[in-house]
Structure formats: structure tokens, C-alpha cells
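Here the complex is missing a single protein chain, while all its other protein chains stay put.
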Amino acid sequence: QSNETQPAGNTATENGKQQLEKVTVVLDWTPNTNHTGLYVAQENGYFEEQGLDVEIIQPGDAGADQLVASGNAEFVVSYQEGITLARTQNVPIVSIAAVIQHNTSGFASPVDKNINSPKDFEGKVYGGWGSPIEEAVLETLMNTENADVEKLDIVNAGNADFFTMANQGIDFAWIYYGWTGIEASLRGEEINMVYLTDYSEKLDYYTPVLATNEKMISEHPETVKAFVAAASKGYQFAIEHPEDAAKILSKAAPELDAELVLESQKWLADKYQDDAPRWGEQKLEVWKNYADWMSENGVLEGEFNPETAFTNQFLPKEGE
Amino acid sequence: MSLAIHQLHKSFGERPVLEDINLQVENGEFVAILGPSGSGKSTLFQLIGGLVLPESGTIELNGEAVNGKKGLIGYMPQTPSLFPWRTVLENVVLAAELKEKPDYQEARRLLQKAGLADYENAYPNELSGGMKQRVSFIRALLSNQDVLCLDEPFSALDEFTKLTMQKWLLSIWEANRKSILFITHSIDEALFLADRVYIFSKRPAHIKAEIKVPFSRPRDENLLETTEFFQLKQQIFKYLKEEISE
Amino acid sequence: MSLAIHQLHKSFGERPVLEDINLQVENGEFVAILGPSGSGKSTLFQLIGGLVLPESGTIELNGEAVNGKKGLIGYMPQTPSLFPWRTVLENVVLAAELKEKPDYQEARRLLQKAGLADYENAYPNELSGGMKQRVSFIRALLSNQDVLCLDEPFSALDEFTKLTMQKWLLSIWEANRKSILFITHSIDEALFLADRVYIFSKRPAHIKAEIKVPFSRPRDENLLETTEFFQLKQQIFKYLKEEISE
Amino acid sequence: MPKISFRGGSAIAFLLFLFVLWELLVRLTKTPMWLLPAPSAILTEAAAGFGDFYGHLLSTIFLALLGLVVGCGIGLLTAIFLYRLPKVNEMLYPLVILSQNIPTIVLAPLLIIWFGFGLLPKLIVISLVCFFPIVVASMDGFRQTAPELKHYLNMAGATDKQIFWKLEFPHALPSIFSGLKISATYSVMGAVISEWLGAKQGIGVYMTLAQSSFRVDRVFVAIFFIMLLSVLLFGVIRMIEKLAVKGRKAGNR
Partner (left out) sequence: MPKISFRGGSAIAFLLFLFVLWELLVRLTKTPMWLLPAPSAILTEAAAGFGDFYGHLLSTIFLALLGLVVGCGIGLLTAIFLYRLPKVNEMLYPLVILSQNIPTIVLAPLLIIWFGFGLLPKLIVISLVCFFPIVVASMDGFRQTAPELKHYLNMAGATDKQIFWKLEFPHALPSIFSGLKISATYSVMGAVISEWLGAKQGIGVYMTLAQSSFRVDRVFVAIFFIMLLSVLLFGVIRMIEKLAVKGRKAGNR
């Protein structure tokens, strides 16, 4: 619930903090460089400027999207695939900004495996987490080079990370280069990447995105606007000052490896906005393409209307 | 308080134990039960205590049927049944505790009389067999009930301690005249203590004989050496022998 | 097998229990121990059984010191100590089981003799107090040891059953002449069964008297009515009385 | 027998009542499906999707049973071993406690590195969950043996081994079963968790997939079967207990 209704006649406030509106943003995973903008906005007081008192929460297990949909938190860091699936199940959640303009994920493999393009997947072992989406993506990629997905061995590796898998005879896995890829380079392990975006436009979906629920949009649009404005400013800062932004993230989450954060931040700085006219911009065709692709591959059950799944209306206008 | 039992029947599964038991204890009377091992004496106590229900028959206290009613008698079980996590003193007040605030002063006095003054704070596992039995006996005495059912209370005591305890029990009984029902295997003990003696047959038990003990009170141990005593004892022994040898 | 105990001392913490006990059981001898409740008789058995160690003194079996050695005697404890999850038959063979394959035929025969033929498959909780004691007694008999230590084996039996069991024990003993050490509270029983009787003082126990029982064997119950018997009994009673009344 | 069936009946009746209540609440408050589906919706999905679900179910049952048997077997052996060797116990017992405090997120990668993605690492995870309650309960059971029976056996010259097998072990049976019941309850969840370590099939796999595609009704179908399995296992253990501990219901008076 939003706590904007303060009891009137409350005793004197210290430096006006009581006027701030309390909102909660739920992360999708542990804090990482995808979230830098939020931490910057927090640390540099951008949220406060917008009259918000933001609490950043790490949910651990799944369910962050439902939390926001049910109104127990106002904002969530989610991803396009999740929102698409959620909306077909009538979960009222809407994307309000794309954190990173293009999909930076891809299939990573140690160089000595010699996997340079999807056709090299043949005869190899893929380690995943058992989602039907994975197989569909692999198939799509391999089809572009007329490779046969049947010749690929897909192993369910559960929650194991890339490095663990690599140790267990698994040839390649799906990672975000901006985090796991950077870690590999820090370790001096050379890896090959096969990016999704290089082979299929439809798979260039937004991940991650900021999202909220429909009720917030209809009943508290100004809060949403304020939040997006501050976040946008935060990400802008991260784009312009990756080193400083990395320091802010490391300060907020000292448990993270500072070197990894810094390197990841530097790599990601120009990926946030990339070729978009402004940070956070989302395109209808991206939403439509990906949903179509999901339907084609039988991983989407039910009706999905891409127009209602996202909105750019809260993004600050040029020069705002 | 008087106890009357009419036509009591009880069996455990296929095994008949009590058959047509009729028995009275008048107010302030001291009644002993003798009978072969395994005849059903302890079972009778369980019925009186309300722990098990008879197939038929009634148990009356002061004329009122009390089949299956608990908490009306003071009881000393055949095995001491002390609580291992309670000290001797805490054990003896247990029965009293169930009804009221126990009188520790009195408890200490009785322990002293039973030669257990030094063991007040000992745990049951530090006691000898006979000492446990005495603790259990005192617990029954302190229970403050008008009917006392004692199941072989002195079986683990040496002859002299036993005599002391018997005399003590008699003096207590003479002072406040509770009704006492007393199971024993010692014919001497039954004759020395009781007003009347019931002799149980072997299982399934019925009342083989009821004997009025003719000796006047107060009694002392010289009684045990009189010829009348000896003759009565012989007679009872004969009854018991008949029961077991057939 | 002969048992000899020299200058045995034992205390539990601050509490001295046995003081300078000297005692012998010759090969094939039947020895009884009498003594006040709590004097230390059962403790002596625990020492012989090797369960506790004495502060000083030795226990010898056939001249060999066996302080703290277990498994050399047949034992019947003061409380029946039956295993609740074993039937009567399984219980009586327990001691034998520890050494060898038990003889169920023999076990059934003894149960029959003790009047427990119908209860072979019953569990201990279906037995009366006296029946449990008999089961425990048979368990000790079946243990197949040359020295038997019996701790008040017949205390929960009626006079007639007790006499039967006593006579039975005598006949068994006469047939295979084990050495028997026997704790009892009944002076009659001690004199009827034993070759010699040790009388323990009160705690801390020393040997107050050692009495050779002069009666010839085989004995029968008529012995109990002779004057010699009566006089010996009076004498022992006096010893015990001295012990307790001081 | 009629008594047993009646007892089950009472519990089932109560559960049914709860379901009806739940159904009503969901309908009255118009709770959306993705938040909390109504029992009827779950039932419908269970019936419709059972063909797909079936394979997952079997796979988890197999894992849970195997893990339970292995875990309890090891647990019982460990308890016996530790109890009979007090010196070793002093050294190793803390390790037994420690074993319960290795978080799966750490254990999982290590297990995978050592044992790959096969059955073994999963079995280890389930066994680790199941073995602890048995160890603690059995050890406590062994320790609480009736002292007068132990006294008797000692006097009768029983060896330590005999004392253990003739007295301490049978005496501890109720405690062991108490531990077994706790373990049985955990075994199904243990199996589900173990499926994190990369399974192709199983309720755990089914459930995460359902969760990630927001099919809350399917998640609940999975939960229902997990619960059903646990209760069944618990019931089976209780039945075995009744048979094994027969004849001493009243102990000795």
C-alpha cells in the first residue's frame, strides 16, 4: 500500500522528511550493475528531490512480480519475458522503463570449446535451468544456421553457475555478459560469446525493465512519474560517471566484489541507453516481436496485448 | 466412610478374574484380604479406584455407587511407583498435592517416624527396596482420604521394621479410624492388624471365606504367640492350601 | 564354585554402606542373608555382580579375585525387572540367551512348575506382582551359572505359593548343588532353606552374627513347628531387634 | 480397524471443510487467480494436466523414497555407531550438527563439481535432510533406557553389545520412530529441493516452471501432491510403528 496519507496535525517534522512518500522497489536478484541507477538515485538524493522515500528490497526467492501486482510493493525490477507471461495470466503489471536497451545476454563457452556461432552448438552439451524457453531460443538460433537442435544435448543444471557447469563437462550456458562474462575476464578465463541479438531480432527483448502495477498507473501516476524521473537521473549519472556509480553501488552493497562491480559498470555504461533517444525508451515492436516469437514456439499460452504491457508515458521528456 | 461391593464381575479379555465378589468395609473398620498370587486382589483395588469398570456389580461408598469414579480413596500400589525426578519429600506429598496444599511439616514428621529422616532430599534411585516401600506407604497416609487401600505395603521390609510399621499403622488407625482395606500375603499380618479377613479363591476369584478376627484391641506382638492366634492361622493356611493344591 | 568376600568396604558418596564385610559361600552351600531394610544387602550383590567397585576388599570366586568382573553369577533382582516388549517365555530365557542358545523346552517346563503355563505368551503388563516375581525367579534359574544370588525372591508370594517355591528351590538345589546366596526378610525362610545365615547390622553394615543352621536335610514344612526352630528364630529376631531399636 | 478409518475420516472431513472455506473466501473476495487460486481451479488444473504431471510425480516419489531410506539408514547407523563409541561421538557429533548448516546454495555447486548432475548429488541432499532427525532422536532414545533393566542386564553379565541390542535398541524404538516421522515429513521437500541440482523431471522442476510462467494454479497442484506424499509417508511410518512397537503399549505396570 502507498502510505501517502499522513495523519494531519502530526507533530513537527525534522527536515521535512515526513512529507516524503514511502515506496518500495523490489529487485529481481541480488544487487548488481543492472540496479546501479536506483542506488545512485538513492545515494545522490534524486528520489528525495522527487518527494520519495525509497526502500530497495531484495526478495530472494521468486514472486517479486506478484508482490508488485498485488500492491504490496510499488515498483519492481523485472524483465520482458516475465511480464509477458504474467500478463497472459492476468497479472496486472506494466513495464515503465527499459533499464538496458538491448539484450546483453548470450551463450558463453570457454574458448577451447570452439563455439563461435550457433552451428557449433551441434554435438555439444548445454546447461540450463529446464525452462521451455531455453530450448526454443536455442532452436531459433540454430535454425538460422541450419543446425539441428536435436543434435544438442540439453542438461538441466539447476541453480549451478557458469563456472560450476564448465567444470562438469558442460560446454556452454546462458549468461549476462555484463556480470558473469566480466567475472570470467577478471579471472583470466577466456570465453566466447554467442549473443542472441546477433542472430534474431525477435530475441532482442528488454531485460531488465522497471515495472509497476496498473493500479499505480491509474491512481498515482505522479508517484510513478517521480520514481521514473529519479531513476532516469540515476542511470544518466551511471552512464556519465561509471567509476563513481560503481563506488556508490559498492558502498550500498559492500558484500559485492568491488572490482567486479567496477568492471561491469564500465562495460555497461554505454549499454543502458545505447541507440535509444533517451534512457528507458521501449518500442512496441520489441514487445510484439518477442510475444509473437513465444507464441510461435509454444511457450505462451493465452492472449497477450503488447500495447498494454508497457508505457513510455512516465519517462522524462527531452530536456526535462 | 463405608465401602460395600456387590456381585462384582471382572475379566480381562477372555480371562475371568473376579467372579461374584461381595465384600464390605464398615466405617472405621480394618479389613484384610488374603489370597493366592494372581487371584485378582490388585484388580479389585483397581476397580475400587475407578481405574477399570466391572462387567457387572456395584461398588458403593457410603451407600452411593461409585463405579468408575476416581479420587475417592487413598492408595498404596504394590510396586512403590515413586517419581524419579522428585525427591523423597516431594514424592510423599504427591497424593496430598492433588487435593490441596501439602503439609510439609507433617510429611517430615512421618518420614522421621519411618526412619527416613536423612533421606528427605534423596532421589528414589538412592533408596533401597524397603525404603522405597516406606516412602510409598507414607504417601498413602498423607493422602488424607477416609478409605485407604493398601496393596502389600510391608512385603519388602525385614521382620522387625515390618512390626514397627504395623504397630505404627495400628496406632494411626486407632487415633483417627479411617476405613482400611489391606492386601497382604502374611497370615500373621492379617490377623495381627485386621478386624475381619476375606480369603480369595484362586483366579477367577470369589470369596472363599470371611473370618472375623476375635482378638481384642489394642493388640501387641505377644498376641502372635497365643494358641488362638496359632489355630486361626492354621485354619487360614488350610483354606489357602486347598485353593492352590487342587 | 565357592565365593569368598574379604574386608569389603563400600560407600555411596558420603554415605558408608558396607564396612568390613567378610563372608563365604562354599561350593554347593546355601547361605542366607538377613538384615534391616536399607542396610546394604542389595549393594553387596551389586559388588559381587561387578557392577560397582568396592573402596577396598576383595571378592573371590574359587579363590580368584573378581572385583568388577561381570557375568559370573546368576542374579535375581529385588524388583522383577522384566522387559515389557518380551513375552513371559522370551523374558525367562533372557539370561540364558546372553551366553548360549536358550533351551525353550526347559523354560516351558519351569514356567509350568511355577504355575505360569498359561502365561507363556503374555506380556509382563498382564501379570500380577507375584507372577512377575516368579518369572524373574525362573529367569535366574535358567541362567545356568554356578553361583546364584537371589534378592528377596519370594517376597510378593502368598504363604502357600511361597512354600511351594521354596520346596522347589530346595529340590533343584539338592539335585545340582549350586552355590546360593539368598537375601530374605523372612527368618522362617532363612532357617528353612539355608545352611548358614549371616545377619547384617544396620547401615553401615557389618556382619552382626553368623549362624549355622543345624537342621538336617532334606527338610520339610514340619520343621517350622519344632521348638529348636522356634528358639533359633527368637534368637535371630533378638539380633535384628537390637539392630533397629538402638 | 474401524477406529483407524474413522480417525482418518475426521481429519479428511476437517480438510474438506478448510477447502470449502478457502473456496468461499476466494470467491467472495474475488481474489485473482494469480494471487491465490480457488481449490476448484486447482482441482480442474490437476485433472486437466495430470497426464503431464504424472511423470514429474513419479520421479519425485522415487527420489523421496530412495532418499528417505538411504538417509534414515545412514542416520540410524550413525546413531548406533556414535552411541556405542562415546569417544568418537565426542569428536563427530558436532560435525553432525554442522552438516545441517551447509546452505544448499553452497552445497549444490560443490556436489555438482564432485558428482556431476546424476542421481548421487540429489540423493546426498535428501539424505542429509533426512538423516539428522533420526540421529538426534535415536541417540536420545538410546540414552534414556530404563535404568533398572540396564542394571539387571549388567548384573547378568551382558556385554555392551548385548545391552545395546537386547535393551537399548528395542527400548529406543519409539524414539527412533519419532525421528523417522520427522524425517519422512522432510523427505518430500528434500526431494523437491534436490531437484534444484538439475533434474529433468520432478515436482520441483514442474513447480519452478509453473512459478516462472505465473501459473499459480499449477504451483498449487504441485504443492498438493507434495503434501499428499508427505502425509502418506508419515502415515505409513506410523503404521509400521504400530506394528513394531506392538505388545508393550502399556509397558509394565
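Order of writing sets the labels: A, B, C and D. Residues in every chain begin at 1.
Simple rule for what comes next: a residue touches a chain if its C-beta (ideal position, glycine included) is under 8 Å from a C-beta of that chain, and two chains touch if they have at least 3 such contacts.
Quick caveat: nothing in here was measured; it's all calculated off a predicted structure.
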Selected residue (touches chain absent from view) among D:V20, D:I97, D:L120 or D:I240: D:I97
Contacting the left-out chain in the complete assembly, out of B:I33, B:I59 or B:L72: B:L72
Candidates D:A11, D:L85 or D:V236 - the one touching the absent chain: D:A11
Candidates D:H56, D:K122, D:H151 or D:K166 - the one touching the absent chain: D:H151
In chain D, positions touching the absent partner: 7, 10-11, 13-15, 35-36, 87, 90-95, 97-98, 100-103, 105-106, 110, 113, 132-133, 136-137, 140, 143-144, 146-148, 151, 174-175, 177-178, 181-182, 185-186, 188-189, 192, 207-208, 211, 219-220, 223, 226-227, 230-231, 234, 250-253
Chain A, residues in touch with the chain not shown (by the definition above): 24, 26, 29-32, 55, 57-63, 66-67, 70, 72-73, 161, 163, 167, 183, 187, 253-257, 260-261
Footprint left on chain B by the chain that the document does not show: 45-46, 49, 51, 70-75, 77, 79-85, 87, 94-95, 97-99, 123-125, 132, 143
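Just so it is clear, only the chains that are shown with their structure count from here on.
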Chain centre separation in whole Å, for chain C relative to chain B (CA means): 26
For chain C paired with chain D, centre-to-centre distance based on mean C-alpha positions, whole Å: 50
Intercentroid distance (Cα basis), chain C paired with chain A, Å: 86
Junction residues of chain B, two or more chains touched: 79
Sequence positions of chain D contacting 2 or more other chains: 253
